[in-house]
Every structure is written in C-alpha cells, then in structure tokens.
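Every protein chain except one is present and positioned as in the full complex.
Up next, subunit A:
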Amino acid sequence: MILFDNVSKLYPTQNQAALDSLSLEIEKGEFVFLVGPSGSGKSTFLRLTLREEKPTAGRIRVAGKDLHRLSNWKVPHLRRRIGTVFQDFRLLPNKTVFENIAFALQVIGKPRRQINRDVPAVLELVGLDGKEDRMPDQLSGGEQQRVAVARAFVNRPLILLADEPTGNLDPGTSVGIMKLLDRINRTGTTVVMATHDQSIVDQMRKRVIELEHGKLVRDQSRGVYGYTR
C-alpha cells in the first residue's frame, strides 16, 4: 500500500537529510506505529506519502500510484484515498460538527444525497451521534479529535495517516481514540500513526517502525516503543 524505495529527502536550508535512503513497505490493512525523536523524519515520511513534497531521490508508491510519475493535477485524486488526522484537530471553528465533516465531501464534489447518508453513518462510527449540531468549541478535545477522524474517514480512504493524534489528549481520552483507529483499521484501512506516546505503543502491540536521523533503525512486528529519551 505504501512503498518507500531508497528514499532521501534533503531540505535546502538544512545540512542533514530529513530522510536518508529509507526503504520500507507497508501492506494493505496493516496498523503501523512510526516512532522516533523529533526531527527523526516521521513528519517528512507522512508529507512525502501525501505528496505534499517530492523526494530528493528514490521511488515512492502509494495506493498503487508511482508518485514520481503522478502529475500535479492528479495529486488531489491520490489524497482522496488517504485520510489525515493531526495533533491539533484542524476543524473549522465556524462550522458545526456535521458541516465540518460534510465539508470534506462537498469540496470533492459529492452530491448532497451522499453527504446526508454518509455523514450520520460516520458520526455513529466515531460515537458522536446526537452531537452533529455542536460547534467545535462546545466539544472536548477527545470529541474534537473524533470529528477530525470522522472527517478523515468519511470518504472511506484506503490509508489513514495520523500525526500524533493523541498528542493533545489525556491518557484516558487517548485510549478512546486508539480504539477508534483500531476499529477503522479492522475495516481494512491501512493506518499509519506517528506518535511519541509510549504507553499506547506498548499496549497495542502493533508493528513499530523507528526512525532516527532519517534512517530506519528498527522495524518490528508486535513491537514496543523502545525508544528512551
């Protein structure tokens, strides 16, 4: 589903490579933790997967597409097959829960009928049914992140990328989000989650990929966090 083949990424202003000859493969339906200290290349990995940036060297395949050969105007179609969740939720403060999720479908031109069918369904999946008319600031952090997950998942993407989705949440709430991501993973969606949350990684016992200075230093199935500060 995601294939990195000898991928390097150099930023013009930095001496050290953000990714240094990274090769890895993530299969369809996997649940993968991406761990490593800040600046180890986790975010770069996610940005390259989304084709927000192009690699300096190497080949990337995502959802069957060779990103090197993907023309600019086809990039949006790639992103429709990838859902994304961030630490800071990124909801629109002037839209209700329903509208925030509907927005993701509206802007890719989905018809109203489909929106009215899919949004309530995904709200139920994330456990927010009954709160569709709330504004984001009337929700707790955990609930806001559920809205963000619902928005990422409403178009049934093949891949869900999560960049420290529990970074702003307390441990109890984080567990709820992890259960939600696990449930989404069970529907066949590949989940890649970058995180610093040791206890979550240790509890879930999923595949762990550890990066350091842009290099792969560990790839372990049913792994633990392992990294010590």
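We take it that a residue touches a chain if its C-beta (ideal position, glycine included) is under 8 Å from a C-beta of that chain, and two chains touch if they have at least 3 such contacts; residues count from 1.
Throughout what follows, contacts and distances are computed from a predicted model.
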Write down which listed name, "Amino acid ABC transporter permease", "Fe-S cluster assembly ATPase SufC", "Cell division protein FtsX" or "Acetolactate synthase", is the UniProt protein name of the chain that is not shown.
"Cell division protein FtsX"
Of the residues listed, A:L48, A:L78 or A:I177, which one is in contact with the missing chain?
A:L78
Which residue of A:K28, A:H68 or A:R90 touches the chain not shown here:
A:R90
Residue by residue, what part of subunit A touches the chain that was omitted?
50-51, 72-73, 75-82, 84, 90, 92, 103-104, 106-109, 151-152, 155
